[in-house]
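What follows is one structure encoded as structure tokens, with my remarks underneath.
All protein chains of the complex are present and in place, except for one that has been dropped.
Labels run A and B following the written order; every chain starts at residue 1.
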Amino acid sequence: MDVGELTLSELSRNLAAHGLPAEVRGDGDVRIRGCNTLEGASAGEITFFANPKYRDLVATTQASAIIMKADPTLKSPVPQLICDDPYRALTLAIIRIHGYRRHPQWGRHPSASVAETAKLGRNPNLAPGVVICDDAVVGDNVTCYPGVFVGPGAVLGNDVTLHPNVTIYDLCRLGDRVTIHAGTVIGEDGLGYAPVGKKWMKIPQAGAVVIEDDVEIGANCAIDRATLGATRIGTGTKFSNLVAIGHGCQVGADCMFVAQVGLAGSVIVGRHVTIAGQAGVVGHITIGDDAQVSAQAGVNSPVKAGSMVLGAPAAPVAEARRRYATFQKLPEMKTRMRLLEREIAELRQAVAAIRGEADGAELPVGDAPTSDVR
Amino acid sequence: MDVGELTLSELSRNLAAHGLPAEVRGDGDVRIRGCNTLEGASAGEITFFANPKYRDLVATTQASAIIMKADPTLKSPVPQLICDDPYRALTLAIIRIHGYRRHPQWGRHPSASVAETAKLGRNPNLAPGVVICDDAVVGDNVTCYPGVFVGPGAVLGNDVTLHPNVTIYDLCRLGDRVTIHAGTVIGEDGLGYAPVGKKWMKIPQAGAVVIEDDVEIGANCAIDRATLGATRIGTGTKFSNLVAIGHGCQVGADCMFVAQVGLAGSVIVGRHVTIAGQAGVVGHITIGDDAQVSAQAGVNSPVKAGSMVLGAPAAPVAEARRRYATFQKLPEMKTRMRLLEREIAELRQAVAAIRGEADGAELPVGDAPTSDVR
Partner (left out) sequence: MDVGELTLSELSRNLAAHGLPAEVRGDGDVRIRGCNTLEGASAGEITFFANPKYRDLVATTQASAIIMKADPTLKSPVPQLICDDPYRALTLAIIRIHGYRRHPQWGRHPSASVAETAKLGRNPNLAPGVVICDDAVVGDNVTCYPGVFVGPGAVLGNDVTLHPNVTIYDLCRLGDRVTIHAGTVIGEDGLGYAPVGKKWMKIPQAGAVVIEDDVEIGANCAIDRATLGATRIGTGTKFSNLVAIGHGCQVGADCMFVAQVGLAGSVIVGRHVTIAGQAGVVGHITIGDDAQVSAQAGVNSPVKAGSMVLGAPAAPVAEARRRYATFQKLPEMKTRMRLLEREIAELRQAVAAIRGEADGAELPVGDAPTSDVR
């Protein structure tokens, strides 16, 4: 893939070739060697304007060019690429100019330790100190950064990238083009203990983890192996960092989990589910396709396909928003309730007075309300 | 320990020998080489039925045998092991058939770096690249996977297993039969700084961590060393993954902490305490023996022995459930309150009319309630 510096006109043609026409305004010969934010960009870099919040920065950017929508009210001091979808244009520009990470090339480093019974594919890229255990199977074009451990019988597909200090426990299986960021652990034993009186007897965790093709997992995550069978992460799913997946979970394809999400054991997640940061899901729950779980949500009941849930305990978003809106008015509600109680007491007195009675005591009321909720 | 394939009749005798009689129904000679779930099992595997939710799967399982309670209403197509406690029978079957993890055997790998002043016990199993520092003491039959670091003066008991990329800081001490999963860090400095104006002066963290016998800790946890003295994790306690323990905490024996639990500094936790996923505990709190803390709870006051707390801020479970139940009715309560206000206004008008007054204004009411809480 062609990567690196080019002119603004060349970039325009590149975008058009990817189905995104982009008109050059100003000097198309300006050379672009990088992409950057409106504030961060300097000479030789192209920037973009998409979020109205940053409008004022357009006038002052030091970039050599800017990607933006046509906007007669906005004067830019630098050459422009005018297109309908600046964010997508930027994505394509980053791919064209910066490209994806190029890994160091170690070949099969002599200090990498590969067991005799392990099978290596073509073109291995094994850093110093990498350890591949007995009966492991490693596909073609696999990169293992330093500190990577591939346990006995583990399987890595083709074009897998394991960043530094990734641990793949015994018998776990990764598909093709899987990328795992530094420090993540795949296949540790889950919290599987049988109570024996007040002590815990360990249940052997005889299952494994299966990570399907095109999955990318962030840094310092932990994915439990199943007790029996396999914990599974579906094709194309993406995790951020510090995600914890309990034993036996089944996560569908094309999901996105933000940082610090936690799933207890045996959760079933459908396809294309988004779970936002710090949300948690109790065990043995099913989350339907295309569902969205909000940040910090506490999911303790099934989530329907296509729905969005919020809060702890999580509820459908419209209902949850009503609850939280009212929650924010609670102190006011308390005050209003106290006023109502006073008014009712006054009305009772008034009614009693009309009836010629002194205190209204004979009205058949229940217990008096508690006097205060402070 | 005997591990591996056996017949159904042999498994039945094995369970009986462990105090769990299990009657064979059907062909006792069927050979069993693995355990699996109802859905995942195939020929040669034994499965189990314990959770009524999965009843329909009994008819379709591809397993060669099934562990279940006597149930005349349930027809199984395969040979059965009938017993009173299928879950415990399964645990024993997994132990008998699969056994616990067998570690690769490295002996003392020549690329392991052991300081001259370190003491190694009998039968060390040190992977390539392991580093054991000065004055460390390593017991018998210790397995250190690749990437393990044992700091100066650290002590490992007998039969300890440290999975890949585990870090044991200087002077920390692990008891016998401790298992620590990949990526976990024991004994990093806690957040110990003295404020000096608006800057932070580091306080040397002169303490250590003590992990007692039979503790098992999950992947990518972090347990702070104490500023002075020791952070302590009691005998037989089990942690899941991504657990954070602040400096100076004292955790009792036989506790269970689920993934992503966090304890701030100097928390004292009794024996046999369960803390569910993503729960947090503020500093200098005591949690009594046998207490249970629910998932995502925020514990900011002491928890009594034997009690269960829920919510954030955490409260005794019965009270907390009442709060959350009412919380879910908040929008309805708001509506009801608005109706009450209207009704009272109407009653006041009616009473005023009866008295022959135009507007009821002379009733000695307080401030008018706010008109709306939207």
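Throughout what follows, a residue touches a chain if its C-beta (ideal position, glycine included) is under 8 Å from a C-beta of that chain, and two chains touch if they have at least 3 such contacts.
From a predicted model like this one, the values you see are computed outputs, not experimental measurements.
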Of the residues listed, A:P52, A:P72, A:G197 or A:P331, which one is in contact with the missing chain? A:P331
Contact with the hidden chain (one of A:V30, A:V178, A:A226 or A:V258): A:V258
Missing-chain contact among B:D176, B:D224 or B:D290 belongs to B:D224
Against the hidden chain, chain A presents residues 34-37, 39-40, 87-88, 91, 94-95, 97-101, 104, 111, 127-129, 145-147, 163-165, 181-183, 216, 218-220, 236, 238, 240-242, 254, 256, 258-260, 271-272, 277-278, 290, 295-296, 312, 324, 327-328, 330-331, 333-334, 337, 340-341, 344, 347-348, 351, 354-355, 363-370, 373-374
Where does chain B touch the missing chain, residue by residue? 111, 113, 115, 129, 131, 133-134, 147, 149, 151-152, 165, 167, 169-170, 183-185, 188-191, 193-194, 198-206, 220-222, 224, 227-230, 242, 244, 246, 260, 262, 264, 278, 280, 282, 298, 300, 312-313, 315, 319, 322-323, 325-327, 329-330, 332-333, 335-337, 339-340, 342-344, 346-347, 350-351, 354
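Heads up, the rule we're going with is that only the chains that are shown with their structure count from here on.
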Counting only Cα atoms for the centres, state how far chain A is from chain B in Å. 23
